[in-house]
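Provided herewith is a single structure, encoded as structure tokens, for subsequent inquiry.
Only a single protein chain was left out; the remaining protein chains are all shown in position.
After this line comes subunit A, so read on.
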Amino acid sequence: MNSKITNRIAISVIIACAVAMAAILISMLGYILVQGVSSISWKFLTTSASPFLAGGGIKDQLWNSFYVLIITMLLTVPIGVFGGIYLAEYAKPGKLTSFIRTCVEVLASLPSIVVGMFGMLVFVNYFGFKYSVFSGALALTVFNLPVIVRVTEDGFRSLSRHQKEGGLALGLTHWHTIKTILLPAAFPSILTGIILSAGRVFGESAALLFTAGLSTPDLDFGNWNPAAPNSPLNLFRSAETLSVHIWAVNTGGIMPDVQTIANGSAAVLVICVLLFNLFARMIGKIINQKFSGK
């Protein structure tokens, strides 16, 4: 009898924990969306930020976030995928492999501010890229590489052996088998992972603070010449991203509508991350259906 009562109490405590968790997270998300969505308008998304006056928007920051994300992905995806292929296909068990594995693990668990400091030291000062989109993207590459490597390795490992053996039996070389048989087969899971990591990169702030900078020059959205200093495409201009903007506005903003701007930006950020997530899940599901023929 006693153990039954304990059982009941314990189970209710566990359920209470789960309910508390759900309540905290849902109310948080709800708060951000409810507070923020009311301040999102077409004007908010399409006007530049104003340093002193009310009514500033987030046009440049939003653009910067996407631009840094795209550059980061262009750098990360090839290196990460190749690195993952190495670990899944070429790595022989031994000291070198376990060292590379340790390196991936270390990269994955470094605090992002440490990555930012490294970026400041090497990309901003040593290579002289200054606070720029490019420095920021390089720092985020360091931050995002381990994720892509893992996703790729997992994708390759989940394939059945027959695919590889079939390719090799046809007399293809190892690399050719990877390129034409294994990579296409693993592509859906890799793509899902890449999109998920894009959400993480999109919201990253600490690593960008010291690499992409806290300001944006006056961007002229009619000037698409990448060499012009005020062009949105210029790689070597400083670029404050959306998440850095939220932090900067909250810690040092002197405009009268700080709260509105912060809430609106946070809502845009969260919505983008949610969209990345939904998108990744949808793609995973669609491709899975295609492959399993259901």
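The rule is short, and it goes like this: a residue touches a chain if its C-beta (ideal position, glycine included) is under 8 Å from a C-beta of that chain, and two chains touch if they have at least 3 such contacts; residues count from 1.
Just so it is clear, contacts and distances are computed from a predicted model.
S.K.: Can you tell which of "Copper-binding protein MbnP-like domain-containing protein", "Phosphate transport system permease protein", "TonB-linked SusC/RagA family outer membrane protein" or "Cytochrome-c oxidase" UniProt lists for the chain that's not drawn?
M.R.: "Phosphate transport system permease protein"
S.K.: Any idea which of A:I24, A:A54, A:A228 or A:M282 touches the chain not displayed?
M.R.: A:I24
S.K.: Hey, which of A:S48, A:Q163, A:N230 or A:N277 is the one touching the hidden chain?
M.R.: Considering the complete complex, A:N277 is the one touching the chain left out.
S.K.: Of the residues A:L87, A:A137, A:V151 or A:I181, I need the one that contacts the missing chain.
M.R.: Reading the full complex, the residue touching the unseen chain is A:L87.
S.K.: Need a quick check: the contact residues on subunit A for the chain that isn't drawn.
M.R.: 3-4, 6-7, 10-11, 13-18, 20-22, 24-25, 28-29, 31-32, 35, 78-80, 82-83, 85-87, 89-91, 99-100, 102-107, 109-115, 117-118, 120-122, 125, 142, 145-146, 149, 171-176, 178-179, 196, 199-200, 202-206, 209-210, 214, 243-244, 246-247, 250-251, 259, 262-263, 266, 269-270, 273-274, 276-277, 281
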